[in-house]
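The complex appears here minus one protein chain, its other protein chains still in place.
Entry: chain A
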Amino acid sequence: MAQVAARPASSVDMEGRPWVGRSIERVEDAALLTGRGRFIDDLGSPPGTLHAAILRSPHAHADIVSIDAEAARRAPGVAAVLTGEQVKALTSSLVVGVKAPVECWPIATERVRYVGEPVAVAVASDRARAEDAIELIHVEYRPHAAVVDPLAALAADAPVLHDGFPGNLASDRSFSYGDPAQAFADAPHRFSIDIHYPRNSCTPIETYGVIASHDAAEDAFDILANFQGPFSIHTVISRALKVPGNRLRLRTPPDSGGSFGVKQGVFPYIVLIGAASRAVGRPVKWIEDRLEHLTASVSATNRSTTLSAAVAADGKILALDWDQVEDCGAHLRAPEPATLYRMHGNLTGAYDIRHVKVRNRVVVTNKTPTGLNRGFGGPQVYFALERLVQRIAIGLSRDPLDVIKRNLVPADAFPYRTATGALLDSGNYQEAIAKAVDHGKLAELRERREEARAQGRLYGIGFTAVVEPSVSNMGYITTVLTVAERRKAGPKNGAQATATVALDPVGGVTVHVASVPQGQGHRTVLSQVVADVFGLKPQDVRVNTEIDTAKDAWSIASGNYASRFAAAVAGTAKLAAERIAARLARIAASQLNVEPVDIVFASGFVASKHNPENRIAFSRVAALSHWSPGSLPDDTGQAIRETLFWTPPELTAPDDEDRINSSLCHGFIFDFCGVEIDRTTFETRIDRYVTMHDCGTILHPGMVNGQIRGGFAQALGAALYEEYAYAEDGSFLTGTFADYLLPTTAEVPEPQIIHLATPSPFTPLGAKGVGEGNSMSTPVCIANAVADALGLADVTLPLVPARLADLVRGPEPEPPAGQLKAAPARAGDRRLRGDGSASVNRAPEHVWTMLLDPGTLQAVIPGCQRVDRVSDTHFRAEVTLGIGPVTGRYRADVQLFDLDPPHAVTLRGSAEGALGFGNAEGRIMLEPDGKGGTRLRYGYDAAIGGKIASIGGRLLDGAARVIIGQFFAALAREAGGGASASAFSLPALLGWLARLFGGRR
């Protein structure tokens, strides 16, 4: 339950603060429940606004040989088509997160480095026409080999993405705290674990949106975007748009449909659409679609980690050795490599470990650039650390909970400085665990496991203890720099929060903050906090959380990230309100003839504590500065508006030993869960999930639990279902919500939530962040339970049934040679292989001729627009083809080899179109069927990429078969005889496929 922090006495009597700590109804809800939300795409845009659509790369790595946009530029309604060249002329490179001669543009220039990278922007009178226009743009690519795995990217012969990085290594730093070498040398045990944390994203249900306009008269931009901060990015944007910061007015809409960090990643599009508006001299609007979002918005980092521990016989961890290889995708966009350094102070988790060695490498790969995502670095770190703790327990034949308990930071040690520099503000981890074990009925859960196992069921229990950092130190990212580089760059530290409290002429209270909520109810909580200061009701306080950088108070730390609202922003609002209240107290004291210390704010009045009858309406006192400044007591100053900035002194820059207090507050989470895995399907079912949170003072219990549940559901998705999957060639495979699976009501159980509150001594309200904890704790807790159930040493997320089946049973045997099967060989493989046969009631010679005749081919290839013969053995074709929901035009190029008329021919071809590319090879064999007809046998092998791989993957095998069937049916018809019923075969197939999924060479 809520517990109010004991705070030092403030200038204002806070007796019986009634609102903070209550789950009042949210002021945000009525509008949202009646369809009156104001999300970016709900807001009107200025007359004459144009709409943008973005052409994106189907290739993971390729040179752009040429872009022909003439047809698109001439299309109806099109105002402009911008390519990298034009955008480059209007902007400068985005800031890259490390010092290196590398550029980063919001659109590809000369080379594409990930699937979905913007290649051209069409601006037209409406969205549909802009989309029509991008289909008319013809881009010729010269593909390169791609690299998608971070460790492979380090190999000497790996394809190199940027000439300015040595190999693909963007940063390589080593750190040592204490004496890890000695600790490892002395320790009786050493345990080690290798982790490959996958890519995923919290995928808000509302996608990105930007409405930009450029005022040529003043050379200034006015941009509305559902950006979430941090506003340090404002400097990146203004620099890229080549205007000073005071000429970039960045605004946010009143409502934003979720973010979870992800909407930080809209900023390259702010630059891109800003540049487009400058080019066309009109406002330009762009709303991202879901395919764009999943493919190319932003992602959490995937990371390969080797973590080792030096361990005493009793399970005490003496030292850690971290070797982390962080994959930031194709570009190192600001603020990356922040994901890697956000946890730097917390690499020892909840444990008292004094010796730590760290090597941090950052690599680039042919995948979407990474950025903020709920948990931000925590899931990656805790997956390694807490998996290792379980392994230590198993290795020492101890209970994992014993190992956790043996290593916890002692309860009397707070504030506790970790080896790597974090200052853990408060907590009592032992008490939290004891309470969770008791209330969460761990003993009963253990019995359930015994019972289940006795019945031969696969049941496991997992534990995890994590420290949840919140309120980021704006200087932590400079830990990536060497001490010398930091000295040169100047100090970076702190986290300026701001709040403005204003009184209107009739005594109404307005609060403004730069916290940019995306559903977290900031307006409600601030109305509670400020109502308490003034003795008002929350409905008397109106809160505005929109931000307008031209008019509002803000700092680089503004925004909604690193769980900073409750700890920093709400506290700052309290301080601002108290400052006004102190002045009002002086004004009221002079009116009531009492001392200011005798003043109390309660029930809408300002009164004398000793004589409550001696009072004056709050609104009267509040209005006085407006109406009669002359009657204010001397040197009170105005009591109209107060803007306060607050930054915690604890957030200092990294020291010369690279110790960094990366965050201000540290909540504690202890989770355990029981899972059962179906022996047949390998589906994981959560039997019970218990999550204990200490987030300090709770301002609104309903919302705190809402954050925990929401974070838990996302983390469950990360544990069991979600992965931004790439094929080896860099094709993106999960472009729809049918491929990237989010948990639904059917999968998400209700976690048991337990609280303990040790208020933070460092924040004005005693609150700490709470929104990101389960993103850090839950994936590894479930993985530990699954490992326990299956007796596995290594588990990789997401724990999809196929992967678990592989781990338990070993991989499926390959089919016998020569027996091609049509299904993809494994998940993530977008090769299509198949074979079959068909009959045509004409002699082989006749069929042969038909297969080589463009006229026949055009007639029998489904969707074929035209076939041109380049030579006798080389054809080009245009086809329109629909796979599942997507229909597109493809240009195919097919060549024939190894001709053995009329017996056999090999076809090799490639195709490409707006929806993707592919290549295929196949062999057709014709033989007389003995009845005057021909029996055709075929085999094919095709690879596909681009949009079609992202959204149609699941449908491709079936589609290929259908299309091939259609081809042979048509061939038989064209031949004038009936086709045999098993009309499947191949030649067409091949050509077909070739164009379809056409190709890359």
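Just so it is clear, a residue touches a chain if its C-beta (ideal position, glycine included) is under 8 Å from a C-beta of that chain, and two chains touch if they have at least 3 such contacts; residues count from 1.
We adopt the following convention: contacts and distances are computed from a predicted model.
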Protein name as given in UniProt for the chain not displayed, "(2Fe-2S)-binding protein", "4Fe-4S dicluster domain-containing protein", "Phosphate transport system permease protein" or "Cytochrome d ubiquinol oxidase subunit II": "(2Fe-2S)-binding protein"
Candidate in contact with the missing chain, chosen from A:V139, A:V748 or A:V879: A:V748
Residue among A:K609, A:R709 or A:R891 touching the omitted chain: A:R709
Hidden-chain contact residue, picked from the options A:F231, A:F260 or A:F682: A:F260
Chain A residues that touch the omitted chain in the full complex: 23, 25-26, 28-30, 32-37, 39, 41-42, 128, 202-207, 255-258, 260, 289-290, 518-521, 702-703, 705-706, 709-714, 736-738, 742, 744-746, 748, 750-751, 885, 951
